[in-house]
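Read through the structure below, which is laid out as structure tokens, and then see the notes.
In this view, the complex is presented without one of its protein chains, the others remaining in place.
And now, chain A:
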Amino acid sequence: MIAPHPETWVEVRPQGLYVVPGGFYVDPLRAVDRAVITHGHSDHARPGHRAVLATAETLAIMDHRIGAQPGQAKQPLAYGEVVRLGEVEVSLHPAGHVLGSAQVLIEYRGSRIVVSGDYKRRADPTCAPFVPVRCDVFVTEATFGLPVFRHPDDRAEIARLLDSVRLFPERCHVVGVYSLGKAQRVIGLLREAGWDRPIYAHGALLPMCALYEAHGVSLGDLRPATAGAKGVPKDEFKGGIVLAPPSAIIDRWARRLPDPVVCMASGWMRVRQRARQGGVELPLVISDHADWDELLQTFDDVGAPEVWITHGREEALMHAANARGYRARALALVGYEDEGGS
């Protein structure tokens, strides 16, 4: 028996990618009956589904982000465990993107497709590393799908931050980070680099940090960055590191900090014009997505003759994949964000 090509049993619908013989969507863009969710970023984990299958960590993140959803059936699945949904077998494998992030392997009559969600290939002290899974079709993101995006070593980026902290001991370094993933990773990298002083965090980041800690990711001495009368004396921030959501770093919120050096940790910081537009003084190129080389390397690693591109810069990635002998197809799914968890 010849295995059916995934083209014949996986469809692109307005709600998202639909697995026909399984009766479920992966990371649907609208509320559906049955959803398999790769990770907790809000563009991939949306509210309102009747039944959700994901890792326990992702389910916990969704509970925190979206709140309790009465009547929703939640099915946790550990990495590597296999479960049958309809006529297909489903298993989750680490994607290395954020805590709980998973690639979804779906097998139907000997045909295998992997929907990777968002992923990265670098080591991250706060989540399990990406595992290549052999498949017939690999479904990939293309957030950094241009060859100018080559992320440098994240330890070197953290070293630049710490150099700056040493050079400007009277100033406070405020680092823009997304609340799920980037915040905890930057804290983890700082700890690895030997920064054992307290790290201050904007109130919006604290619950997710607590959730990571509850899942065994220790972040060290983390304190709320509430300066002023009731909070931390302003002087305590001098020579310190404060993390905040990107929207807060050049906003009125940052004015309470002593002469802040505005930093931003994101893969987009690779392009100078983009960093300058955001008023960033110290861009840190730290990304939770695969860079250009890693996207192409991953195609080789999973051994799939065909790649489908969900979101990002598909044009260049398709061009490069074709040139390397892969069949490449853009799914043009609208609704995943560039910025979601970069």
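Just so it is clear, contacts are C-beta pairs under 8 Å (C-beta built on N, C-alpha and C of every residue); 3 or more make two chains touch, one makes a residue touch a chain; residues count from 1.
Note that contacts and distances are computed from a predicted model.
When the listed names "Isoquinoline 1-oxidoreductase beta subunit", "DNA ligase (ATP)", "Phosphonate ABC transporter ATP-binding protein" or "Cytochrome c oxidase subunit 1" are checked against UniProt, the chain not shown comes out as "DNA ligase (ATP)". Within the whole complex, the absent chain has one touching residue among A:280, A:309 or A:333, and that is A:280.
When the whole complex is considered, the residue among A:64, A:160 or A:238 that touches the unshown chain is A:160.
The residue touching the chain not shown here, chosen from A:32, A:146 or A:286, is A:146.
Not every partner is drawn; the one left out touches chain A at residues 146-150, 152, 160, 164, 167-168, 261, 270-273, 275-276, 280-283, 315-316, 319-320, 323.
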